[in-house]
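The complex appears here without one of its protein chains, the remainder shown in place.
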Amino acid sequence: MSGRRDRRSRLASRAVQLGFVASVVLAWYLATAYGHINRILLPNPVNVWHELKDVLASGEYLPDLRVTLTELAVAFAISCISGVTIGYIISRSAFLIRVFEPLLAGFYSVPVILFLPLYVLFFGLGPESKIALGTTISFFPIVLNTIAGFGYVDKIFITAARSMGASDIQMFRHVLLPAAFPVILTGLRIGFTVALLSILGSETIASLAGLGHHIVSLAEAMEPARMFAYIAFAVAIAVLLNTVVSGLERRARRT
Amino acid sequence: MSEPHRYGRYLARHPAWVRLAVILALLMLWEIAARFWIDPMFISPPSRVVASLGELFGTEGVPGALRITFGELAVAFAISVAIGLAVGLAVGLSRFGSRSFMPIILLLYGIPQITILPLFILYFGIGPPSKIAFGVTHGIFPIVVTIAAGVQNIKPILMTAAHSMGANRWQIFRWVIFPHMIPTFFAGMRLGMSGVLLGVLLAELYVSSAGIGYFTQMFTQAFDPAKLLGLISVLAAMAIALNEIVRRAEIHFGRWRME
Partner (left out) sequence: MSTAAPAIRIKDVSHEFGEAGDARFVRALSHTSLDIGRGELLCLIGPSGCGKSTLLNMIGGLMPPTSGTIEVGGKPVRGPMPRDIAFVFQENALFPWCTVLENVKLGMVFQGVPKAEQEERARKSLEAVGLKDFMAHHPAQLSGGMRQRAALARALSLQTEILLMDEPFGALDEQTRMILGEDLSVLLSRSNKTIVFVTHSLGEAVFLADRVAVFSARPGRIKEIIAVDEPHPRNPAFVTTEKFSRLRNTLYELLHDEIRKAVEQSATVGPGE
């Protein structure tokens, strides 16, 4: 495609996208303002906007946000350390890889959210159950990617380093680690995303605090506009965190 | 060669046995820990879980809830595949379409849908429709993305070759695009099934006044880990079975792939 036609097509695509978003917002507004939609189900976007500003200004979101972020941080920290360590140990032997990798992959294919009631039974409705679930879910992509990263380093690199007399420590530091790094980083990113989703999810289903819980309590209190505002806020936080983490991954992989 | 050495070599070549041994060892550990170390209020040994399966299925409403859940999964999956395939093809086949709509689709895909689960229940009620709807929204995105990417990944050289042999648009679709898409379709179905499972189960667990969610809450509050574990195991088995089916289908139909 010639340069000019290409640019025109790209502008046209942009226009379609903006038009799509604009028409959705417009339809929403018209439906609530002039249509006969039950206010409980679909609040007026203007009201939502006001509620959102109120929430942000008053700082009402802070305690719940803190709970959610703390749960996320602890869960991710635990799964990172355990996942990378165990993944490295398994990757050291081709036999261990063949034994454990399919086992771990198989376990991962079960929707781990099913474990939530168990954790609630064991830990109660507090943050511990959310942390436990977050750790469990994010452990798998991290350990699997660590195994893949360390275990499938191109053999030629190991041969070359051996031929140059590298010791085991040198092999780890100069060959295995840099070779495995990009793959492990991807695993960490996936683990983070999945931990965040599962924590929000478990807060929604069974919790006393946190962003997910707050949204549910607003639904039960029949405050749709405020609920929409909180949903928007939670989505924004999630998207922000994921973007940051993806950006970090890309930056680190480029070196 | 000494005897233990021979066993060692056999095991080395058949890791499946070692895997089985690991699973059995974990089950043993669970059994012992649950029996002797941990308060029976919180965990049940696998033996008790199995023993109380009968009671579980005898509990009124449980088999019904399980059947309904399975139905929800099937319906949500079928709808996801139908919509996902249509949208994926439409978006993938048109370069303008993919340029315009893919970013929107990817944006929506990245939103944590769990935050709007309460809305779904509000709109669709606490019965199967909301679970199906939530399952569908989780299932269509991976299917659309996979199929759109698959269509765009067809090697241009194949299209050129067909074109040079005088094929028209319909023939190219029938003989080049369609067969190429079959493995991609099954890959998308596999991802779609994972999504549907997640969506439906999330919705079921959330609604504590009916369905599976009612029973998980009941068993949790009654501190009955045996039945809770039993219920979860049955659901897990259902999930594994469904995943396996789609996975095998993918392997079977993707055989010509050179990867």
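Structural remarks
Letters are used for the chains, namely A and B, taken in the order the chains are written, and counting of residues starts over at 1 for each.
Definition applied: contacts are C-beta pairs under 8 Å (C-beta built on N, C-alpha and C of every residue); 3 or more make two chains touch, one makes a residue touch a chain.
Treat the numbers as computed from the prediction; the structure is a model and nothing was measured.
Under the touch definition stated at the start, the shown chains contacted by the missing one in the entire complex are A. Among A:I113, A:I131 or A:V175, only A:V175 touches the chain left out of the display. Only one residue from A:S23, A:N38, A:S93 or A:T159 touches the chain missing from this view: A:T159. Counting over the whole complex, chain A has residues 156-157, 159-167, 170, 174-175, 178-179, 181, 255 touching the chain that is not drawn.
Just so it is clear, only the chains that are shown with their structure count from here on.
Distance from the chain A centre to the chain B centre is 18 Å, each centre being the mean of its Cα atoms. Chain B meets chain A in the complex at residues 12, 15, 18-19, 22-23, 42-43, 95-96, 99-101, 103-104, 110-112, 114-119, 121-123, 194, 197-198, 201-202, 205-206, 216-217, 219-220, 223, 225, 228-229, 232, 235-236, 239-240, 243. Residues of chain A touching chain B in their complex: 9-10, 12-13, 16-17, 20-21, 40-41, 95, 98-100, 102-103, 106, 109-111, 113-118, 120-122, 196-197, 200-201, 204-206, 211-212, 215-216, 219, 227, 231, 234-235, 238-239, 242.
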